[in-house]
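As you look at this complex, bear in mind that one protein chain is not there, while each of the others sits in place.
Take a look at subunit A:
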């Protein structure tokens, strides 16, 4: 695959900054009591959502993970509806249902939604690939998931069927070494989740999940295979979780040294260094950061001004509106 262009890499940097700003904004809103939620921070894993989405078309379908802010922003979602969800406002993507784990859908962006139960997305993403094939289009279905959920039976049912039917599907395993509190080695019989692909006749690749270019390259190759009708691919990105499973997680299962060591491999700094090596001046990155910070402040002000839902909201949206049914 051709390397990422400077423009692509600058866009990745912008999305990473946006994701970090959004996460910081949410933490601030939790702190000051405006938002009540369990945020699942994606800090440290920004190279994955950005690398994946850089290799996708708008209409390619993404089932994102619960650690998903970068993934959503990279696929094109604006921070406004996400802030609306975190604040439980009607301006949110779910019109006020709230979010600790985001459940936003936007078909124009190929955002398909997220399973709340871990491991629920495997069969859905295989099914979406099957649906695209039925409709005769060349969309690719992509699912990003944590390594812990690969121990669900759904992984195996969907892997078998996707490989059997050569479905246009790409799975990206974010292996951050921790299933909530349990270390990968204490929950999984093998070191590399990618090894499981071979059992289903599916190709796989292991990449450095802190390096956006490595993620992009593997995904772009897999998407090309999928679109050509050659079937699914499993990519395992070795990555690092900088914060707790959720905000407030005491992380008693992890040493301070381990956390500090993880933070040494910050995907944002790695991108900034790549851009510097390409001769792109640091003040350009500073300008991007300032633009994003200003836009985020405006989005926060707007989200805080949006109304909260009324009590009727809890019953809305269970079924299709009558006029569209049948």
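In this section, a contact is a pair of C-beta atoms (placed from the backbone, for glycine too) under 8 Å apart; a residue touches a chain by one contact, two chains touch by 3 or more; residues count from 1.
FYI, contacts and distances are computed from a predicted model.
**Student:** Not counting the visible chains, the remaining one has a UniProt entry; which protein name from "NADH-quinone oxidoreductase subunit J", "Peptide/nickel transport system permease protein", "ABC transporter ATP-binding protein" or "Alpha-ketoacid dehydrogenase subunit beta" does it give?
**Tutor:** Per the UniProt record, that chain is "Alpha-ketoacid dehydrogenase subunit beta".
**Student:** Pick from A:41, A:65 or A:94: which residue touches the chain that isn't shown?
**Tutor:** Hidden-chain contact among the options goes to A:94.
**Student:** Per the definition of touch given earlier, which of A:65, A:115 or A:149 contacts the omitted chain?
**Tutor:** Hidden-chain contact among the options goes to A:115.
**Student:** One chain isn't shown here. Among A:132, A:212, A:240 or A:303, which residue touches it?
**Tutor:** A:132
**Student:** What subunit A residues would touch the chain not displayed?
**Tutor:** 61, 63, 92-95, 97, 103-105, 112-113, 115-117, 120, 122-135, 139, 141, 153-154, 157-158, 160-161, 164, 316-320, 324-326
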